[in-house]
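For this view, one protein chain was removed and the others were kept in their places.
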């Protein structure tokens, strides 16, 4: 196997072709189509024999390469006016150049990301009643509104069937239940608390218990985004 | 609020600065063991914190380090709260509760819509007052059924706010579905070598 690369690192067929072009120092304006088609098909075979997932686009590209190859084989004399004959590779070359441009762009972005990542965000607590972590519309995008609507559509309450069951649950019990999560930690997601709870009413009572705990300032609640996870953080009462 | 700053004569060392950097970046309260892990040496954290607080006072830096939940956390001093709060109340910075936002989403997509329909989707009764007050929604008429309930829809201000030229620019449910069902990519670290 002549590939000294991880087999699945290519973003797509164009990326793979660019790899061949660079590896073999091929002039992009004069691509040896037979050779590159052979390499390309070999790669596809290896991927398939290793049962690695291969996007359909690779097969489409294989077809394109073979089509170009056939066109290249057609003797020029079969067509009448020489001037107008376009090199069958032109479209592919354009695609490669265009793709390469943005691959370059992605590299710039990666460099910027790496540089900027070194500057950590400050995590100061803002103790200002007017500046609580409520939702500012400025942070909300159209897609958020759409997603929110879609989420609600998916969860439209079903018609209620009333089934009377005795529920052995109360807020005090759930407070103890919640506290039990904070033995070794200070922060937990609401989702995690209710993970193993099955009935709706238990979840509701658990939620009420959390509200109660927030009221008596045992915990605080925060959320990074509207449909982000709700975090429960233990506050220190001894202060 | 007397700004009596005295030179404390504290000599600021690199350890001070590193502890500061840790405090600034920390999401959880910082403990002595955290700091010792980073600095690979024993540290009297309480002392450093005391000195840093003194230095902040001296430098007139509106930060305070407090002991919260078994560790140190850094807070913005509440001294300028009133001034800061103007930043959040400025025009255009509309603040909504998540239930108001849900209601807004339903009205945007289903308008004109009655309160009963909104409530049916949310499963709870909705308050429209805030949205009306913020001029994000308005009454569009009445539905011709018994009781003639009011119909609500979004306003021009709503369009403006989200930079929509018209309502058809809202992403369609189908488009959202296509995006939502995309599987989340793995490879958190990229494939860079």
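So that you can tell them apart, the chains are marked A and B in the order they are listed, and the count of residues begins at 1 in each.
One rule holds for everything that comes next: contacts are C-beta pairs under 8 Å (C-beta built on N, C-alpha and C of every residue); 3 or more make two chains touch, one makes a residue touch a chain.
Keep in mind that this is a model prediction, so the values were computed, not measured.
With the whole complex as reference, residues 4-5, 9, 11-15, 18-19, 21-23, 25, 27-28, 55, 57, 61, 95, 97-106, 108-122, 124, 126, 128, 131, 136, 138-139, 141-143 of chain A touch the missing chain. Even with one chain removed from view, chain B keeps its contact list with that chain: residues 3, 5, 12, 14, 16-18, 20-22, 24-27, 34, 37-39, 55, 58-63, 76-77, 79-80, 83-84, 86-87, 90, 163-165, 168-169, 171, 175, 179-180, 182-193.
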